[in-house]
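Structure, as structure tokens:
A single protein chain has been removed from this complex, and every other one stays in its place.
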Amino acid sequence: MKNEWPLWEIFIRGQHGMSHRHVGSLHAPDAEMAIKNARDVYTRRNEGVSIWVVEARHISATAPGDKGPLFEPSESKVYRHPTFFDIPEEVGAM
Amino acid sequence: MTRDEAFLQFLLRMGDNTLILGHRVSEWCGHAPVLEEDIALANTALDLIGQTQMWLGLAGEVQGEGKSADDLAFLRDVWDFRNVLLVEVPNGDFGRTLMRQFLFDAWHSIMLGRLLKSSDERVAAIAEKASKEVAYHLERSGDTVVGLGDGTEESHKRMQEALDYLWPYVGEMFASDEVDAEMVAAGIAPDPTGLREEYDALVGKVLGEATLTIPDSRFAHKGGRDGRMHTEHLGHLLTEMQWLQRAYPGATW
């Protein structure tokens, strides 16, 4: 199907101060129309203040098989999380 | 003609334009060339229906006979309608629908821009809300006209045909009569004739980008905005739109 409109991934910032989040995909002939289509498809209920679009074929992703080496090493670094440290209550909020 | 009579006519013109065009655009729901366009057209129609509720709501208020926007939309006959002929012609193909949308949006956005400064604050408030919606309509219809005009050979041909068919309906949007004179005097609305220059510049730029040729003739069909002679199409549209209200008078829905 060489004449199918390309697929775009849509990212929307829901509120000021938040990150853009992936909300879904759609088809559009080019980036400008992808943004307009995203406005019409994904913000019908007042869901956005900013839109990013990326053509799906330009996204690089981790391979499922790499999950172990990529993500498991961080599991042992518990000291990166605040709950690792016991601080006496008397010290107050921290 | 008193000022209120003229004001009522003006409000019916604004509200009937959005009512009839919104109805036409809504006919596409479920039948558009691609899902994204189907959804976008529905958004445009929804905006226009919302604007209708505001314009005709205010019209009912000014008229002072206790009529609601629904009463005005569903219980008037053809000769009472004040929309321009452009918005009542049938949709045709997607190209004609979008060309009509663009030709109307361009006028609509310029008109609403002027109405922001209306001496009547109710009018200014409606224009404030509607102008943001219409700015988007214009961007979208303009882009689509450019894309299809400068697309394939076939799409170019169809868009040129659409423009040739619709162009004689453009002039009516810029006609002036005693209603307009009264509105100008009251500072409520601008003289439509005065919007033409800006319109021609805007439309000329987009149609140029679309590689389309504006017909030479300035001939303009008239009869919609004063209700003297609508097209045959409006009666059919109203037959469909008003059927339930007419068949079951007095029911609430």
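Structural remarks
A and B label the chains in the order they appear, each numbered from 1.
Here is the rule we use: a contact is a pair of C-beta atoms (placed from the backbone, for glycine too) under 8 Å apart; a residue touches a chain by one contact, two chains touch by 3 or more.
The working rule: contacts and distances are computed from a predicted model.
Within the choices "Fumarylacetoacetase-like C-terminal domain-containing protein", "Phenylacetate-CoA oxygenase", "Putative ABC transport system ATP-binding protein" or "NADH-quinone oxidoreductase subunit I", the name that UniProt assigns to the complex's undisplayed chain is "Phenylacetate-CoA oxygenase".
The undisplayed chain touches these shown chains across the complete complex, A, B. Of the listed positions B:34, B:78, B:135 or B:220, the one in contact with the omitted chain in the full complex is B:34.
For subunit A, the list of residues touching the undisplayed chain reads 1, 3-5, 7, 23-27, 29-30, 33, 41, 44-45, 61, 63-64.
Subunit B meets the missing chain through residues 19, 23, 26-27, 29-39, 42-43, 45-46, 49-50, 52-53, 56, 69-70, 73-74, 93-95, 144, 146-148, 150-152, 154-156, 158, 240-241, 243-245, 248, 250-253.
Definition applied: only the chains that are shown with their structure count from here on.
Centre-to-centre separation of subunit A and subunit B, using mean CA positions: 40 Å. Across the interface of their complex, subunit A is touched by residues 34-36, 39-40, 43, 136, 139-140, 143, 147 of subunit B. Partner subunit B is touched in their complex by these residues of subunit A: 5, 26-29, 32-33, 36-37, 39-41, 44.
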